[in-house]
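The excerpt is restricted to a subset of chains, each kept in its original location.
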Amino acid sequence: MAGEPVTETTTTTRRERWLDWFDGSLITLCLGSIAVIVAGGLIQVSFGAFSMSIVQAWQAVFNPEVIFNVRAWEAFLLGADVPEMNTQSLIVWNIRLPRVFVGILVGMNLAVSGAIFQAVTRNELASPFILGVSSGAGLMILLTLVVFGGLAAFLPLIASVGGALAFLIVYAIAWKNGTSPVRLVLAGVIVGTVFGSLQTALFFFADDIGVVQSAIAWTTGSLTGTDWDQVRMALPWTAVAMLLALISSRQMNVLLLGENTAKSLGMSVEKVRFALSGVAVLAAAASIAVAGIVGFVGLIVPHMVRNIVGSNYKKLVIGCIFAGPALMVAADVGARLGMAVIAGSDTQIPVGIVTGLIGGPYFLYLMRRQDKMGEI
Amino acid sequence: MRDEQTLETDSGLETVLERESTLTNGQHDPDAESNCSASEFAGQDLVIGYPSSDEPVINRESIHVMPGEVTALVGPNGSGKSTLLKGLADQLALEDGTIMLDGKDIHSLKTKELARELGLLSQENVSPNSISVEELVGHGRYPHRGFFDSLTDEDRRAIDRAISLAGVDHLREREVGSLSGGQKQLVWIAMVLAQETNVLLLDEPTTFLDLHHQLEVMEIVETLRDQSDITVVVVLHDIDQAARYADHMVALKDGSIYANGSPEEVVTEGLLADVFEIDADVQPTERGPQITPIRPRHDDDDDQDSTETGTDTESSPDNATKTDR
Amino acid sequence: TDDSGQSASDTTGYEVTIEPAGTVRFDDVPQTWVAEGGAWVDMGVALGVENGLLSTGSYPAPQFFYDELGVSFNRDASVEFWRDGGYDKEIFYETDANVHFLDPNAIKYWDDNWDDDDINEISQAVGPICGNNCRRRRDFRNELDYPLYSLYEAFEKVAQVFQKEDRYEALADVHDEVLDKVQSRLPPVDERPRIGLINGGSRPLENLFYPMDLLADGYELKTYRDLGAVSAFEDTDGGGSEADYEYMLEVDPDVLMIHWGIGNGSTVDKAPENGRRFDHELFNETWLEVMQDHPLGRQLAAVQDENILPGAWGEQGPIVNLFQTELTARQLYPEEFGEFDPERYPNVPEEEQLFDRQRVADIINGDI
């Protein structure tokens, strides 16, 4: 094919300059997020029921006897016995820090999961929350607690399976010679409400308040009481999911052009869509398994990141990997200290409620600002 | 009269299927010398339908596209133009039939291989608003890249070439969301061009556009044929436009190929009456036949005065009123 | 502290077996302690270790029982381990109690973040977690593969932990005496009234009742079992199911008892600080008058006879249990044990008292 000669050099430099600028905003986002995470983490380790000055707490964090102790890390990451250390270090490293780490993993998983779901359904409203994964997980948790009490040890696994099943059901219902965004969302909403109604039904069969409390904690999402167990449980899956998400960001970019275009560009759309959904469900399940159903993070973080770095998924996924943890750690600080600041009591709110209370209004604001929002 | 016309169509179809005879059939062929590099593209006995309905939309039709030429598909709403195009591009599974591209069955090709040979612009396109024109055009290189590959220099060159061909150089860094409908359509065409295929299928590239943008799109189609030997199939609603820009026309009615040939052969008063159900006046001009619609035909027309069709439309009472004005 | 050394197996320490924690080793006698249920708190008070109490847990018994004996009970020791929908480990570290009378299974059951590792960590680093959820069986029946202690079995364990088995023995003797005395005076079974026990959370105004079977397991219904009460709601296994007036009419018990009712005039109240006396007026407003106003409620025999009585407090240790055995006996068999006077309770005419208040107070104060 004979193309006209174009001014190659000027175009390339122009393009590169522009990419640089873009990457600049991404780098700013990442650095900002890291700052928030570190600050949030340091605040978190400074508060707790055990009396310790802030200085003591921070000293415990940077205690070289822990940081450079292979046996300590073996205990943390592989589940070996925790070596001797002073009470302050024990409390900071065993109770306060794991909560921050779990928050980071959960934030990462939810944000990336939401971003993937948004690409798969080409729907700005998609999130694990809206496509039924969370209601499926919630239902399975209640079912386990109420009906198969003996299986409580496998709760995280069961929750993830429930989430995956619910997504498959939503997908199957929405499928009619291919899926459509609106159908997926509708199916998700309906499956969500039916499962919700089943959940409430199960509440009635729960004959004591322990089950109810336990179920509520799970279905609200909370980082309270998480420790290294949870980190160990989520870490490998998170790593796999993040890697897959990064690798397939170009596929998501093409998916955003719509099924027809993607097909005519030679993509096996349904396969790619399903594989990506699998990755998103994996990420969502990993986070549900350790923190229950934390709402809105998966919905709003991708939007926030998109506002900053644009809708290129190469940048969006990286942005989510940093911004998700930042939001989560910040919200968890709010969950721990919010009531103290507002009402002077030292009650903690579940972090899922904080994200809901931040995320819902932010989302409504987005909806009011953007004309197109409603039009998917 | 009706029988005659059907015969005429059938024979037209046969001439198309035997390409040699068509080429010597008085059909002008502006690019005969470069034809060797253009792709041959033909569908045989195609049965195409949607899973949701039992009846296929296209039932056992064959089409042979002239290499290096512009073929226009025309027909009333719902006649199956888009369906045929989607079938040809393997976007809709064939219920029966074969589609050959340069002698190979396209089903033997992998999806990406096919996408390197054949580009399709759908009737409706969507993209994220914040994507830049350059990025969007860059996605046209998808079939040329592996799972882990990044953009090569060749990809970059193809993108630049497509952008300048579509004349959207000045929009390169704009966000797609900020473009007007017409500009967007041009950018989508650039994306398909970046795919660097030998065959291009365009579904109503001019709908929703005003006259200015319509003409711009049709000029690109001409340039492609003339400069790059690309085989183009384009669906058009405007028969005037089709007659003017196409080398070859195919008229569809109710999923069947009703007529097939050069614009002069296809655009006749009889065909407009049968396919589009209108009485119209067709005048040959230097830019191909020019159509002046006169009045719609009704079902009763067919029953009552089918013998009249196409002969004495001029003398129908209604029409007389109009010429009075 | 005197050391009877009964279960000491070592020169420096001793072991006590409390299911489900198993055999727990104490190097020293615990100085500070916490408990989940009011019954366990009552046991500690009965053993005279009240000053080491750091948390009263839930549902401590009404103050008037302790006032009757003149023993002190610090109701402000109220560290709450259950907070914000979970058990916060740091609170265990911060409270730093020598022993926790919390059922480890209950902790794991209520807060899914706890597993055996966490229980062990706190047991090692702070103090053993060794309670037994023996108030009732219905809480987590799935987990129940270990014995549910009776009130005095549990009391004995606590006494061993604090190494005060002599006081336990003395109180057990008093208890046995009372039971022997009372049981010999019970009327024949066919003359006993059919008792309908409903849980304090019932809402007669909304036609909602939680009937309970008097004879279900656990220390919370001990007095009724001890006194051979006849259960009207036999088919209801210790509570949890709902019923309406229709069911009440169908069963139509002779006497309606409101579980926990003695603690307050009305429903379950977590900390009846002001419960120096039973508020009879409030009790009648909440229960009798509401039922009298209902077209079906007023058909009930117990309502017509105004036989709606405040039942015993569910969290009863040895002290509270002695009082409540007497209370229940008077409520069920007034001809034999004297009329229960709701206006004056806890005052009981001296001649009708079933045990010697002073003797009990002496035991608690170490004068065995």
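As written, the chains take the letters A, B and C, and residue 1 is the first residue of each chain.
Here, a contact is a pair of C-beta atoms (placed from the backbone, for glycine too) under 8 Å apart; a residue touches a chain by one contact, two chains touch by 3 or more.
Note that the structure is a prediction, hence the values are computed from the model and not measured.
Chemist: Counting every copy in this structure file, what formula fits the complex?
Modeler: The total chain composition of this structure file is A x2, B x2, C x1.
Operating definition for what follows: only the chains that are shown with their structure count from here on.
Chemist: Using CA atoms only, can you tell me which chain is the most central one in this structure?
Modeler: Answer for the innermost chain: A.
Chemist: Just curious, how far off is chain C from chain A if you go by their C-alpha centres, in Å?
Modeler: Chain centroid spacing, chain A to chain C, equals 45 Å.
Chemist: State, to the nearest whole Å, the distance from the C-alpha centre of chain A to the C-alpha centre of chain B.
Modeler: The answer is 47 Å.
Chemist: Centre to centre, by mean C-alpha position, how many angstrom separate chain B and chain C?
Modeler: 87
Chemist: Mind pulling the chain C residues that touch 2 or more other chains?
Modeler: Residues of chain C never touch two or more of the other chains.
Chemist: Which positions of chain A touch chain B when the two form their complex?
Modeler: 1-4, 6, 8, 11-12, 14-15, 18, 122, 176-177, 247, 250, 253-254, 256-258, 260-261, 263-268, 306, 310-312, 372
Chemist: How about chain A: which of its residues touch chain C in the complex?
Modeler: Residues of chain A touching chain C: 48-51, 87, 90-91, 94-96, 149-150, 152-153, 155, 207-208, 210, 213-214, 216-218, 222, 224-227, 229-230, 347-350.
Chemist: Of all residues in chain B, which touch chain A in the complex?
Modeler: These residues of chain B touch chain A: 50-52, 89, 91, 110-116, 119-120, 122, 124-131, 134-136, 139-140, 142-143, 147-148, 156-157, 160-161, 164-165, 172-173, 191, 195-196, 227-229.
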